[in-house]
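Note that this complex is displayed minus one protein chain, with the remaining chains in position.
Right after this comes chain A.
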């Protein structure tokens, strides 16, 4: 930190109050007007984040969130300006960089960002971005070799196995911290869920722990069956399920209403479920209202 730069680095910090000048209060014009004027909706999605948003073999961005972004732009009758972005250390960073302040280097804030984790408390805490439009529920899951591990009725059965996790994810946290660290040395930390699933399919790992959508998507793309999947309440994990939704800059009620209407239509028409199915992922309905 450089952090301090903290380099680099620094801990994840709640930016409770930024010293940067906030946009003027008198936001007379709703962002929806400028989107319509421009004829374009800019949507930030995470880079390298299969099956939601990732580059295919030809370098084109594809995935569930990409399809959803296209459908939302279509519903607003504008073109899509898709912006794959590098994930920050947590979604507070992502909202600052992509929604309400903009990047420090080049570029401008996007109209919309997809795949933001939601719960009532987080929505309340986040005041510079409006979080809404829950479209999916996500659950921490494990794929594993049943013949080797047996039925995974307790996570302690993972002790002594090679369990792939994405480094610095909730699964990594669980393997490192639960049961006073008894699973700590069973974790094989990798840069992505995709890498973990690929190594699992090659027989190098005994299990992979990750959000279910990512596991299902990775297996689908590899044309592989799930062996055994368990979804679950992992003892000692502070949260195993959460909703996923979207974010826009606070203070744009018309844009919010238009996106909510578009999302409802996509859900009711079955289009949303089709999108998920086309990427091999079961759509689990969110608990929060859109």
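Just a few scattered comments:
By our rule, a contact is a pair of C-beta atoms (placed from the backbone, for glycine too) under 8 Å apart; a residue touches a chain by one contact, two chains touch by 3 or more; residues count from 1.
To be clear about the criterion, contacts and distances are computed from a predicted model.
Taking the options "PatA-like N-terminal domain-containing protein", "Roadblock/LAMTOR2 domain-containing protein", "Alcohol dehydrogenase (Cytochrome c)" or "Glutamyl-tRNA(Gln) amidotransferase subunit A" in turn, only "Alcohol dehydrogenase (Cytochrome c)" matches the UniProt protein name of the chain that is not displayed.
Of the listed residues A:39, A:107 or A:270, the one in contact with the hidden chain in the full complex is A:107.
Contact with the chain that does not appear here is found for just one residue of A:116, A:129, A:143 or A:288, A:116. Looking at A:188, A:215, A:266 or A:288, the residue that reaches the missing chain in the full complex is A:188. For chain A, the residues touching the absent chain in the complete assembly are 1-20, 46-47, 49, 52, 85-93, 97, 103-107, 115-117, 119, 121-122, 125, 138, 140, 167-170, 172-173, 176-178, 181, 184-189, 191, 211, 238-240, 242, 244.
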